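Omission of a single protein chain aside, the complex is shown with its protein chains in their original locations.
By letter and in written order, the chains are A and B; residue numbering begins at 1 in each of them.
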Amino acid sequence: MNPAVPTPKQDSDTELVQRTVAGDQRAYGLLVLKYQRRIQRLIGRMVRDVDLVEDIAQETFVRAYRALHQFRGDAQFYTWLYRIAVNTAKKFLLELKHDPTVSENFHANDDDDETSWKKAEPTTDEGPESILAAKEIAVVVNAAMDALPAELRQAVVLREIEGMSYEEIAIAMACPVGTVRSRIFRAREAISLQVRPLLDQQTGKRW
Amino acid sequence: MDDLKSISNEERISVMMDGELSQEECGRVLGDIVADRRAIETWHVYQVVGDVMRSPELAPARDELKFLERLEKRLAQEPKLPQSVPTADLNAGVSDSAWAATVGSAKQSANAPVFRWKMLVGVACSAVVAVVGGGLWNQSEGARGDEFSKTKQIQTQAPLVVAAETPVGPMLRDPRLDELMAAHRQLGGHSALQVPAGFLRNATYEGAGR
Partner (left out) sequence: MRLSGQRCLLFVVLWLSSLHGAVVAQSAAVDVPLTPWLMRVHQASRQSVYTGTFVVSAGANMASARIWHVCDGTQQLERVEPLSGTTRTIFRRNDQVITFFPQSRVAIAEVRESLGLFPGLLKSSDSAIGDSYRLKALGTERIVGFDADIFQLVPTDRMRYGYRVWSEKKTGLIIQLQTLDLDGKVLEQAAFSELQLDAAVNVGKLAKTGSTQGYRVLRPDLQKTTADAQGWVLQKAVDGFKSTACFQRPVAPASERQGGSGHSTMQWVFSDGVATVSLFVETYDSQRHVREGLTDLGGATHTHARRIQDWWVTVVGEVPASTLSAFANALERKK
């Protein structure tokens, strides 16, 4: 069953980039679905207005798409994407530098406000429904993890948190690789069962 | 993998995203996913679950498929991509200061729900534990296609708390070393280069363990 020479494993990011460059834009969509949360969190630290955060995130992914053929597999894709996000946000911020409504602005030309400057500038916050929706997802994931049988939980934690490979987890849990694969999958499915309806709700709300 | 055909679509997605398939198999599975709305949604929910496990902050507040739709409309107007061209390493350059990688932290604020199950790892797993120092960085071995890099020490260890998230993957952290690092940066700044570079460097690092 074991091949004489083990087949090298492929990282999904690398494969997705290659597919996109080869002409399949849908492959890029999978990368977006994977990284948009982290990118938006990063941008959200530089910019408070949530609509603006989304605009900058959109722009980031467009720029990354355009430069994709330059991406060398040597560096991690997310490292490369992060850089583009920071640069894109910077450009937006520089353009907004003279806009007194942006909160990260200590520009001397602002009207002096005797009260706390933090309250002065209007920004767009995430509505209470959205915040609640996000919290619900987090709570549901936590609860689902707690409810998992111990061996499923351990397998998925070693994978998602510790970043161990199936082989390493197999050694750690003293079971075959096939069992590791199955446990991780069953853990994911059990948690996803609770999360899917919440994601569907978010889509439903649009209509 | 021998029995790729005998497992469900969902399980194939699960194995593939963990980087456990050969290039050929990975390509095939991805080809199946992009053509199937349900499979895309599975990929999406699995990614969300992984992110939220690492950091509840990452739970989506808005419709992410809508975000993608909006993006796809724009991309449809883009010219076809040129094929990959080897260029100078984008990250090289003595004076290229506009680098980017993130060192995020999954550590909870005092008011967030406690993710107790994250602590089970150190206790339950004594045989092989991936340890990456105790500090801010992930030790990158630079292996191509290796999504998570680490140095390994086989040892018994006191429970290691909450991982930090780095672009190359999560890592364990020794909170005690973090405290010492913070103390060193706070008081150990008797350096001619302290201001501004030293102080700013330390301020930028600091608090990652707090």
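Please note the rule applied: contacts are C-beta pairs under 8 Å (C-beta built on N, C-alpha and C of every residue); 3 or more make two chains touch, one makes a residue touch a chain.
Please read all numbers here as calculations on a predicted model, not as lab measurements.
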item	value
Sole residue of A:L16, A:I56 or A:A75 that reaches the chain not shown, by the stated touch rule	A:A75
Residue numbers in subunit B that touch the chain omitted from display	91, 94-95, 97-105, 107, 109-111, 133-140, 142, 153, 155-158, 166-168, 175-184, 186-197, 199-201, 203-210
Missing-partner contacts on subunit A, residue numbers	42, 45-46, 75-76, 79, 86, 90, 104, 106-110, 112-113, 116-117
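Here is the rule we go by: only the chains that are shown with their structure count from here on.
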item	value
For the subunit B and subunit A complex, residues of the former touching the latter	2-3, 10-11, 14-23, 25-27, 30-31, 33-35, 40-54, 56-68, 70-72, 74-76, 78, 80-87, 89-91, 98-102, 104, 113, 115-118, 120-121, 124-125, 127-130, 142, 144-148, 150, 163, 167-172
In the complex, subunit A residues that touch subunit B	1, 7-16, 18-30, 32-34, 36-38, 41-42, 50, 54, 57-58, 61-62, 65-66, 68-76, 78-80, 82-87, 126, 130-131, 133-135, 137-139, 141-142, 145-146, 153-154, 156-166, 168, 171-174, 178, 181-182, 184-185, 188-189, 191-192, 195-196, 199, 202-203, 205-206
